[in-house]
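The complex appears here without one of its protein chains, the remainder shown in place.
Here is subunit A:
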Amino acid sequence: MYAQMVKSEASNDDPEKLAEFQARIDADIKIEPKDWMPQGYRKTLIRQIGQHAHSEIVGQLPEGNWITRAPTLERKAILLAKVQDEAGHGLYLYCAAETLGVSRDELTEMLLDGRMKYSSIFNYPTLNWADIGAVGWLVDGAAIMNQVPLQRTSFGPYSRAMIRICKEESFHQRQGYDAIRKMAEGTPEQKKMAQDAMNRFWYPSLMMFGPSDKESVHSAQSMAWKIKINTNDELRQKFVDQTVPQAEYLGLTIPDPDLKWNEERGHYDFSEPDWSEFFDVIKGNGPCNVDRLAARNKAWDDGKWVRDGLLAHARKKKAGNLAAE
């Protein structure tokens, strides 16, 4: 998902406090920043929320790429609003992570020097306008699958951030579907572009949920803490079931010859993505990893004089006000 393969930390805490903590979570009582929490819970959440925040921020790049080249003024305004939302989502999440005792600058630096990850999906390029439709429809659609249940997560600030995000996310998916629908219903060339975008984004979208976590110990701990609500496989299945009819409506073909409805299960059967590709992208070898990190580093470095200047100005003004008192 936006936070993939988050390793959960073991806890070395007082068993009595741990049991009390777990009882609160089981009773659906939210954990707030000043409450006692196991070290492992704190560390895992910083990693998970941080990774999610980084994904929102880096996720602006593939779409920002097309703002100046949107086909109409209206599409441009919509895309601009969507990308601005992503910045907002990143900020809500950074704030939630900061309540756990990590600073914003630390989080930023960990992204910039590669110590923290962002979602694998944003290491794929957006080659043409149809890709922008596919990203909104499929990538945001996959994100929503994970974010809706996370509104019920046990950590108060994270849950509140997710509630705000979900309110805005539906716009993202719908504008994407609207954009790709326009192309799917357009000239044969446009339809071909829409199909090509679908072909390239289908498996990377399935990868967003992360590998099967049937055997994963981390996943069991995170689920007990209610910082992960569904398994990766459950969410992936739900996404496929939801997306197939949407693709059919558009007259687009899902690039999976083995995709078919399974009457017995009441779900679609589908092919797994190529997990070796996923691990390769996570390791930094995707088509755009280098570009993405370079762009974030450049923005951070180029913005330094602005950050420093505004802070110096604020301090000077404060000192002036104090002197005048």
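Rule of thumb we're sticking to: a contact is a pair of C-beta atoms (placed from the backbone, for glycine too) under 8 Å apart; a residue touches a chain by one contact, two chains touch by 3 or more; residues count from 1.
Note that in this section contacts and distances are computed from a predicted model.
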(message) Given that one chain of this complex has been left out, which of "Cysteine desulfurase", "1,2-phenylacetyl-CoA epoxidase subunit B", "Peptide ABC transporter permease" or "Nitrogen fixation protein NifT" is its protein name according to UniProt?
(response) "1,2-phenylacetyl-CoA epoxidase subunit B"
(message) So one chain is hidden, and I want to know which residue out of A:Tyr2, A:Tyr92 or A:Phe155 touches that hidden chain in the complete assembly.
(response) A:Tyr92
(request) Give the residue, chosen from A:Asp14, A:Asp105 or A:Asp269, that touches the chain omitted from the document. (result) A:Asp105
(request) By the contact definition given up top, give the residues of subunit A that touch the hidden chain. (result) 32, 34-36, 81, 84-85, 88, 91-92, 95, 98, 103-105, 160-161, 164, 168, 307-308, 310-311, 313-314, 317-318
